[in-house]
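Shown here: the complex without one of its protein chains, the others still in place.
Chain naming follows the written order as A and B, and within any one chain the residues start at number 1.
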Amino acid sequence: MKVHYYTGLAAIVLVAIHILFRLTVPEGYSASLEYENVIANYKNISYTLVLELILVTVAVHGFNGLRVILLELRQGDAWESAVKWLCIAGAVAIIAYGTRTIILASMM
Amino acid sequence: MKENREGVKGWLNPTRYGANRFAYWLQRLTGLGLLIYFIAHVIETSNIVYGKSAWEKMLAVTQTNEGHIVLMVVIGMCVFHAANGVRLYIAEHGKGIGRPGRPEYPYKPTSLGLGMKACIWVSVALAALAMMYGAYVLFGEA
Partner (left out) sequence: MKRVKIRVFRYNPADGADARYDEFEVEAERWTTVLDALLYIKAHKDHSIALRYSCRMASCGSCGMVINGIPRLACYTKVYELGSDVITCRPLTNFPIIRDLATDFTAFFAKHKSMRPYIINDAVDRIDGREFLQKPEEVEKYLQFSYCIKCGLCYAACPTVATDKRFPGPQALAQMYRYLIDSRDMATDERLKVVDDRHGVWRCHFAGSCSMVCPKGVDPALGIQLLRAYLLGMSRDSKVVAELYRREK
């Protein structure tokens, strides 16, 4: 549960930074979504670090939350073990997939 | 019937027990909604690695009126979940919920007092404000 608290607090700060990057482009929000602008964001090493941290904190927070809900719905050692491994797998999968995007985009 | 547990039905009706129970229900709902959005968002933004035309095809699907409405709902869910989450963090660390004492009739519980109710209303208000600002940004650029 402690992991849920700390990733939650961290996620608030990191997601706020992520959204600010979209809102502080002088030409406007839709211009900030243009291909060239987004690629330029990925070239910025501190921003990619923020994105990577968001991936980790939000994935852990979200899948831990899902694990909590599933643990309350049913009890039993087999179910609890399955839920734990499924949620870890889900979190690792989304982090891996997102990291791939970040690495490939930053090299483009 | 014999076991008589309320089950998930007990989670689904948030109207019986006041603001705190409503906030619990909304926190769970927004949490699940945000998890689904997060996975979809990571997948949709990965289109950047397939080049400009793939990215623009993705934008053509998401930068529509329907896409903007979905994003507005996501903004509302995100702000409520975050603000209510901070309230829960503070309360679950024992702050803002009052101190034990000698209860007097009508036994108003201090943990569900004005502070907690105010925080819940503030969370809802912030979410509404964020949704309105989101609408202004998304639909405002004509």
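We take it that a contact is a pair of C-beta atoms (placed from the backbone, for glycine too) under 8 Å apart; a residue touches a chain by one contact, two chains touch by 3 or more.
Model, not experiment: these values are computed from the prediction.
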Among B:33, B:67 or B:98, choose the residue that contacts the chain missing from this document, as touch is defined above. B:98
Hidden partner chain, touching residue among A:9, A:53, A:71 or A:104: A:71
Across the whole complex, the chain not displayed is touched by chain A residues 1-2, 68, 71-73, 75, 80
If you put the missing chain back, which residues of chain B would it touch? 1-11, 16-18, 20-21, 24, 27, 88, 91-95, 97-98, 100-105, 107-112, 116
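Basically, only the chains that are shown with their structure count from here on.
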Hey, how far is the Cα centre of chain A from the one of chain B, in Å? 17
Can you check the complex and tell me which residues of chain B touch chain A? 8, 28, 31-32, 34-35, 38-39, 42-43, 45-46, 48-49, 52, 55-56, 59, 63, 78, 82, 85-86, 89, 92, 137-138, 141
Which bits of chain A are touching chain B when the two form their complex? 5, 8-9, 11-12, 15, 23, 28-30, 33, 35, 38-39, 42, 55, 58-59, 62-63, 65-66, 69, 73, 94, 97-98, 100-101, 104-105, 108
